[in-house]
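As you look at this complex, bear in mind that one protein chain is not there, while each of the others sits in place.
In this document, chain identifiers A, B and C correspond to the written order of the chains, with residue numbering beginning at 1 in each.
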Amino acid sequence: MTPPLRYAMVGGGTDAFIGGVHRLAAALDGRAVLTAGALSSTPQRSLDSAKTLGLDPDRSYESYQQLIERETARPETERVDFVSIVTPNHLHHPVAKACLEAGLHVVCDKPFTMTSAEATELRNLAAQRNLVCAVTYNYTGYPLVREMRSLIESGDMGPIRKVYAEYHQGWLATPLENTGMKQASWRADPERAGIAGALGDIGTHAENLVSFVTGLEIESLCADLTSFVPGRALDDDASVLLRFKGGAKGTLTCSQVCVGEENGLTLRVYGETGALIWRQENPNVLQQTFLDGDRRLITRGGDRSPSATSATRLPPGHPEGFIEAFANIYRGVCDAIEAKRAGRADAHNLTPTAVDGERGVRFVERCVQSARKGASWVRWSD
Amino acid sequence: MTPPLRYAMVGGGTDAFIGGVHRLAAALDGRAVLTAGALSSTPQRSLDSAKTLGLDPDRSYESYQQLIERETARPETERVDFVSIVTPNHLHHPVAKACLEAGLHVVCDKPFTMTSAEATELRNLAAQRNLVCAVTYNYTGYPLVREMRSLIESGDMGPIRKVYAEYHQGWLATPLENTGMKQASWRADPERAGIAGALGDIGTHAENLVSFVTGLEIESLCADLTSFVPGRALDDDASVLLRFKGGAKGTLTCSQVCVGEENGLTLRVYGETGALIWRQENPNVLQQTFLDGDRRLITRGGDRSPSATSATRLPPGHPEGFIEAFANIYRGVCDAIEAKRAGRADAHNLTPTAVDGERGVRFVERCVQSARKGASWVRWSD
Amino acid sequence: MTPPLRYAMVGGGTDAFIGGVHRLAAALDGRAVLTAGALSSTPQRSLDSAKTLGLDPDRSYESYQQLIERETARPETERVDFVSIVTPNHLHHPVAKACLEAGLHVVCDKPFTMTSAEATELRNLAAQRNLVCAVTYNYTGYPLVREMRSLIESGDMGPIRKVYAEYHQGWLATPLENTGMKQASWRADPERAGIAGALGDIGTHAENLVSFVTGLEIESLCADLTSFVPGRALDDDASVLLRFKGGAKGTLTCSQVCVGEENGLTLRVYGETGALIWRQENPNVLQQTFLDGDRRLITRGGDRSPSATSATRLPPGHPEGFIEAFANIYRGVCDAIEAKRAGRADAHNLTPTAVDGERGVRFVERCVQSARKGASWVRWSD
Partner (left out) sequence: MTPPLRYAMVGGGTDAFIGGVHRLAAALDGRAVLTAGALSSTPQRSLDSAKTLGLDPDRSYESYQQLIERETARPETERVDFVSIVTPNHLHHPVAKACLEAGLHVVCDKPFTMTSAEATELRNLAAQRNLVCAVTYNYTGYPLVREMRSLIESGDMGPIRKVYAEYHQGWLATPLENTGMKQASWRADPERAGIAGALGDIGTHAENLVSFVTGLEIESLCADLTSFVPGRALDDDASVLLRFKGGAKGTLTCSQVCVGEENGLTLRVYGETGALIWRQENPNVLQQTFLDGDRRLITRGGDRSPSATSATRLPPGHPEGFIEAFANIYRGVCDAIEAKRAGRADAHNLTPTAVDGERGVRFVERCVQSARKGASWVRWSD
């Protein structure tokens, strides 16, 4: 076993949700150790959180600028290997840019940036510097999502005709952002969340899942965005019609006002000769059907494709969940960094990158553009 | 128990599918007895089918014209009480019109007619003659669909925000119509099916279910229709964005090329304070959720609303299915006829009528209109 | 289509549950018409029920004795073809015996008789008179139960090792018999129900299902019977260990105090190379697994065995339920009667007979014998 990589976290103080998930995910395989942090935009809170997490005070920073400056001042054998950015959306770009410019690999939450221009800049920067710039589309880490991708690549399902992607939640069915609840408040604020609400927060996951699993490219789309909760500035619901290059079609719906839905991310893909259905809330089962009526339940952990198998830690019947999938992203990041350092190709690494992040931001922009024109059709390439 | 009503069937020969279902449904409660028939558009086949079904040769007719003529020539105490029309779509209007003009109550399969003008004509005719003109939107006969309607009417779910209606099948994923298979061939033929394929055949069921359960009225829609199977003249797939009066929104998707899907009609309704989910393939369970996270499984047969209870024959745990639901439509037809004869109001009769049939045809027309304009938005009222 | 058979019903007045189910089942295919009845042990109630059901007053009888006497006095072309016995258990034997002695075919509810000696007598009588004597183990009428039998017969599952049969209900979790509820009161009364409660009422269904599906024969058993509800004279819960001839083993549990269970009849069969699982409450799906981890969902209506296909009325995805399965028993009875009259062999008729009924009664006797000896092991053949 190679020694674990050191990472720093920007954002993700102890009062945030997603920072803790990143830490659990990074810890699971012992491949990455949290070594430094600028855990809040408020200096004191940043230090307090670092203390709570037991970080070395020397590496507990007041700001991301300080973090980058001091870490890069350390000898290479000591400095952090990469930085995880888990701030509200509007800070992704400045922090990632500063990290990449300082030669630090980056892991960034989604949506990647506020604009696609920013995303393109980061993508180019990472490429120029030969740095890893991963985006945590964590649902791609589920073994059966990888199996789905592999089965479609194999051609067994035939050319894809129709895709249904859904990401339905209910937690914003009331104006939670007015209660002071932190996660809700920044997500509903255009200054910090960007031009989209539910669409940016979860619609991008659904878009990414479609792309990751099917490889299809959107040609045009028609998006109807709604803010159902009175006074909400951003969409809390979106229904999108999709047309893909090559003739396939799809619908993508996301919502945060579907009362009773917890984390209902679902992907259904219908090809000419077979179909696959996967539901995130029961992630250890994948349903496969064929033209002749054969209907199979594929369970995680059995005799699966290499990409699914390598993402699996436990035998069949021992459920794996959200953290394990998320940990596969961190594992892929570590693999990617180690491969770069060793000058190795890393062709089979499925970890989403700035390319995926950029595509997700463009997806949001196109949907908002469509919605502003009365939910009319918009071409991807325009 | 009142003596059973007598009915005649037009179409539905022994080589058809849906005719047999109508006969099973009518037989279940012993409320209606098949007494006469013009079971095929081919006279000899009509007589052959009648013989196979054991119909009285005197009441086995060569054509629907003959059926109407001779039955109405019989004394009122002997003639058929109503006529079930289960022909391909293009014959619904002429047969129904002739029946109504002859003073016979009508049960007609869906889609009701080829055009909304025809539908309006039948609706008016039925009203003028004070005749029952039912349309067999059979899924409204499921007890838990009626429970869903009742729960929404009660206000417990709050005002509706979002509706997802799906009807996904896979049986036309290949060009079955070229194999001589009767059901496939007429459904794929614009002369007999009308301007729509999957949309008319099953999309109308989904539209009706939304209307029946929620009472929402479509204000505008945007429909993307596709013929995925090469050479197919009509759509075999449709994705429709819906905007309802009052601000609710929805998606309605129907497809007959979703490999592996059997009869996947599903309705999900999200209100401000609760939600309901029902799936036709497992019709004895209804999921209800609330804002506070409470999640209930409502099973058929327990302590339900009057409309659900009266549609239920068996205690909980004893599954009821498609025929039982369909039989509730026939039961409603018999109730409606008896009420009319007795001069009784029949306010609680939920059996779909020409009004529903007409709305369904208009839905098809609006979707096709949208599709022809590049899947642009079309107002219902235009 | 041959003309329908005429049948009489003994028991099953309009205040009973199961009589109505029998009538629905018999009506579904139009193969049998209710023509006469002695619907209650109380003469006046019997006549009242007959009137409500619209029976010919001439054939509405005050007692089963009267029914048999007068029906057999009619010319053969008019008299009823068979008699359905749906009384409380204690009357099964006298009524069935009288019918068979009068030359009338019999359909009898389960448990067949109060003692196995009575069952043997009826079985012999039916054989001697060459009469049909069917027992309504209705769950064998489900198409996928027949598919399960067929798959095991084919050898694909390998020799059976372990069987789990369950029939769990909750409706008697409180002393419902003290409330005057008719179905509960006779079932809890040893005079009318026999030596067993839940075991006789539903345990026999589970035993029959095991036998029908697997063909295994019980060699010995160990039964722990309990009356959980204070004051209840008969068991309301039973757990039985089974050893079959040839080395297979099993457990059979039945209960009527499992709060929340509706009609939870489930059969799981594990062979050396494959396994099958079926649940009555979702009867249109059968799960099949294999040694190599392959896991299939078999749905009703697809490409199935002849015995399953002939028991199916609707295509896949159109749920069939309890009545349809029950109707398959009546269809089998009609087939059997017609085969006997035509002197035809009827080898593929799967309708349960007095042989099954007798085995079920012996099963109850052996369980009670075991329970009385402190739940010790009892050999079937003793």
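Just so we're on the same page, contacts are C-beta pairs under 8 Å (C-beta built on N, C-alpha and C of every residue); 3 or more make two chains touch, one makes a residue touch a chain.
Please read these numbers as outputs of a predicted model, since none were measured by experiment.
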item	value
Interface partners of the hidden chain - shown chains only, full complex considered	A, B, C
Of A:P111, A:G200, A:G264 or A:G293, the residue in touch with the unshown chain	A:G264
Absent-chain contact - pick from C:S116, C:T136, C:T253 or C:T299	C:T253
Hidden-chain contact residue, picked from the options C:E62, C:D189, C:D224 or C:E338	C:D224
Residues of chain A (touch criterion as defined above) contacting the omitted chain	1, 3, 17, 20-21, 24, 27-30, 52-54, 169, 261-264, 280-284, 299, 301, 313-324
Residues from chain C at the interface with the omitted partner, ascending	161-162, 164, 170, 173-174, 222, 224, 226, 228, 237, 239, 241, 243, 247, 249-251, 253, 255, 257-261, 268, 270-275, 289-291, 293, 295, 374-377
Chain B, residues in touch with the chain not shown (by the definition above)	287, 292-299, 302-303, 316
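Just so we're on the same page, only the chains that are shown with their structure count from here on.
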item	value
Interface numbering overlap (same over half, different under half) for chain A and chain B	same
Label of the chain whose CA centroid is most distant from the centroid of chain B	A
Innermost chain, taking as reference the mean of every protein Cα atom displayed	B
Rounded Å distance, chain A centre to chain C centre (Cα mean)	56
Euclidean distance of C-alpha centroids - chain B vs chain C, Å	35
Whole-Å gap between the CA centroids of chain A and chain B	43
Residues of chain B engaged with two or more neighbouring chains	261
